[in-house]
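A single protein chain has been omitted; all remaining protein chains appear in their positions.
Moving on to chain A:
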Amino acid sequence: MIERSLLSFFTYMCGYLLLIEWLLPLPEVSSTGYISLFIAVTGFFFLIVFLDFPAWITLPTIGGIILLILHLLFYEETFLSLPWWQVFFEDIFHHLGHMITGTWQETSHSFQSLIFLLLLAMMSYLLYFWIVYAKRILFFFICTVIFIGVLDTFFDYDGSWAMIRVTIIGFLLLLLLQWSRLTSYFPVFDQKKALTRWLVVSVAILGTAIFVASLLPKSGPTWEDPVPYVQEFLGIEDPHRFLKNNEVRRVGYGDDDTQLGGGFEQDDRLVFTAVADREVRYWRGESKNVYTGQGWETNTPLELVQESNLYQSHVEAKRNEVDMYVEKEMRYDFVFYDGSLEQFRVPDEKAEVSIDNYTGKAYKHRNGEPFIAHYYETVSASPVLFEEELRESSEVDPAHIEEYFLQLPEHLSPEVEALAQSLTENEETRYDKVRAIESYFHSPIFTYETENVPVPEEDEDYVEQFLFDTMRGYCDNFSTSMVVLLRSIDIPARWVKGFTSGEKVGSEEGRIVYEVTNGNAHSWVEVYFPSVGWVPFEPTKGFSPESYPSIETEEKEEEEKQEDEIEEMVEEETEGRDNQSSQKVTSWVQLLLFIMPLLLIGILYKYRIPIYKKYLQYRYNRIDDDMKFVKAYLALMTLFKMAGHNRRKSETFREFAKRMDQEYETNDMSLITEQYEQIYYGNKRPSPLSEEIQKSWENIIKRIKS
């Protein structure tokens, strides 16, 4: 029998606080949003579970809350309408598959939230079992401490205060639960006094310990940054190797492109954050020039220069200053840049870049050693290109371009060239041909897909497989195929890898802030125009080829204006949407704030009987004179009324007492009623009152059902 008392409510709420400590760091170590909403919802779960309604009330309520939260966060359809359910179930069934195969990164936010909410609901049950039923918390307490410790050590989360909070809550819980376990074994007569003593002593010890601990000097951390230490310990010296081990089946920026194909896992780990003056199209890493039939290699000579020369010097360009914040665990010794890299600077360091003239890869180094900088500033040139300029470009390529950028594998099927010819037969200029081939990849016959992309057999060509067989794939398929098609009609092209611009997360003093994750890793195509330089093209379906800001038509002024307007509109729209969702959340927080007091009142109401019982026991712990007895007796009548035993007004106390004695199988009520009658109807003042009266009175209080 579980006695649901104030004590168990209090301990259960302490359990809630412990669980909250698991939720609080989530936004800092993962991309979890709306954490306050989750915390509030968890609070709801805890209350609902604690109120211990029958399952047919509890479960639908929890289910309803989960659906409501999902609706508020993700769905546009009318809540619980037919289309809403359709979307909901499609979402679930689609992502259940991902869950079973373990490809978590593929699942949508809504599905993850659903699972997360279910997990929270289960945790509230589990903690209820632990705290209220089993009265044990040590395991969960230790887990929480370890969790905070790990987060504090390996992530950017400062867990000092969390640790203090957890310690206080945890020990408080331990001693309260220990108390309720002890009292269930050994009944204590004066519960209140004993609990007070228990609490005072324990809290004093705990308080002293924490106070002294906070005053004592502490030695510095043994590990400045444990990550390299762990790497060293595991024998992983080369950070790149460490990285490579990690990236085997993950999307991201890697070095090895000799074997393309196969599906990949999504990975939303942040790679770097960039603050740029202007819009960025790509973060360029490097290009590769040799297509082996399976993947890409490089055979260009190493020719290091100080400034990248993607474009001819006469091309008009806009300067773009970028501040890069690279994540700690991302250890690249080269620079990602937008357009053509002109300057590189690491504050307070004598660091430089050397740019490979052929691949455009910009190595960072310091004192001749490769250098991994986590913060640096670049200045690059975003070219302003005009379609006419590209159309009019000379088509006579220099020898070194022809040497390295027209290579094709020997066994390549003539079908490829035939396709390229048929796509470009109506086009005259190189630019139009390139556009024609690019738009071919955006036609409906191709599908963008990251899973179920086969790795070509040994004797099978990666491009042929994609172009003529599967027609499904992701950026590597599209970009490699485009390069091969271009080269088959003698247009020099190369394969470029890097990142897309990433997600615009805001602005900082008029500059744009981009967050780039592993999922933004991308590859595209650069085509050589002798009088311009290397111009990027975007064949991958789903990535807009048109939005490249640097290729403009003649009527650029007007267009710019329009574009600005459109941009503004787009911006407004996105802003509006952001506002809307944040308003939604705020109004929900307000609603929660409104509901909480109601809920509190509800709880007080639900527990009014135990609360009133406790009060009576406290108030009338010694009934020593007749007037006190009369008050105690009348209060008991009130308690009976609260417990649903109504006395009809024509019913005498004696009749009522008899009825209650039958109900609770005692005769205590009749006994004390007789005493009352003596005082009231008999006009007597018996003193002292017999001890039996006190005992009977307390016995009834205990027995009255809550």
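Heads up, the rule we're going with is that a residue touches a chain if its C-beta (ideal position, glycine included) is under 8 Å from a C-beta of that chain, and two chains touch if they have at least 3 such contacts; residues count from 1.
Keep in mind that, in the parts below, contacts and distances are computed from a predicted model.
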Hidden chain of the complex, named as in its UniProt record, picked from "AAA family ATPase", "Cell shape-determining protein MreC", "Sarcosine oxidase subunit delta" or "Protocatechuate 3,4-dioxygenase": "AAA family ATPase"
Identified contact with the non-displayed chain, of A:E90, A:D625 or A:E692: A:D625
Chain A residues that touch the omitted chain in the full complex: 625-628, 630-631, 634, 647-655, 677-684
